[in-house]
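Every protein chain except one is present and positioned as in the full complex.
Moving on, here comes chain A:
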């Protein structure tokens, strides 16, 4: 009996419990190999665009890792590896343009920025002929317009969110929720058209920073509502109930308990909304018009703003001098927006209510 057992067991012992796997260094090796092949093919065929080199490498990588895995590990593992490779390729596909965008903007922008650039306007500068001039007027315009828009949109957005979370029941609240959601998707150019038809054509106001702010406020409101709503929902109900139990009226509970608890998240939401509207070009282009000189009065006459300045330097000046100034302004704009984002997220992390992300 024992003899038969050992005979039967022998082939079992020789078979390994785990299936054959590619060695751990295989993906790395295939990556290096496929990049080499991609570069070689690209160089030999004389493809000028490095995009194509990358695409060829990616294709070679996908095919090579699939075949290697299929021969050694079997089809299911090969499919798994293929999916993993695809995900990594997607990751790289995303990283390349984004890194390129950031890097290129910083590289081009740093060359253009100087103290003079930041402290002068374009008044008296012939943009097409000289590298002089700056973005001081655009910075002032942007700050004033965004500030005005925030002053309009933040209170309305905040109150709407309070309504939706604290009072909102029934059809009105449902309608508001739905249309706030839909409103986040309004193209900025449509908001610009609306303010134009209402404010400038019907009511007869001139181009000014303020009419730009109105359009920006329309774009900002739904964003503020959404984020504030989420934050208010995170405030624990026990806090409200404790306050009611002490006989505090509802409005005081909201003002003294609910809003202060969520203030970190609300600030974050508002700042993210500010960051979003700071970069809007189309409504500003239609309503603020643009100016070469410093106009610090947002209620009278055309102003300038950073996105509009970039656009005008690109489309109207349209030569090396213009591009250089455009990149400088783009870098300042990105730095401003990113700074706002980072601060906002910092605040969110610092003062998020319990259960916050």
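Basically, a contact is a pair of C-beta atoms (placed from the backbone, for glycine too) under 8 Å apart; a residue touches a chain by one contact, two chains touch by 3 or more; residues count from 1.
Simple rule for what comes next: contacts and distances are computed from a predicted model.
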item	value
Chain not displayed: protein name in its UniProt record ("Amidohydrolase", "ABC transporter substrate-binding protein", "Cation antiporter subunit" or "Phosphate transport system permease protein")	"Phosphate transport system permease protein"
Hidden-chain contact residue, picked from the options A:22, A:196, A:235 or A:270	A:196
Option from A:218, A:270 or A:317 whose C-beta touches the chain left out	A:218
Omitted-chain contact residue, chosen from A:20, A:43 or A:87	A:87
Contact with the hidden chain (one of A:235, A:282 or A:317)	A:282
Where the missing chain touches chain A, by residue	47-52, 76-77, 79-80, 82-84, 86-91, 93-94, 97-98, 100-101, 104-105, 155-160, 162-164, 166-168, 172-173, 175-176, 178-191, 193-194, 196-198, 201-202, 218, 221-222, 225-226, 230, 247, 249-252, 254-255, 272, 275-276, 278-282, 285-286, 289, 307, 310-311, 314-315, 323, 326-327, 330, 333-334, 337-338, 341-342, 345
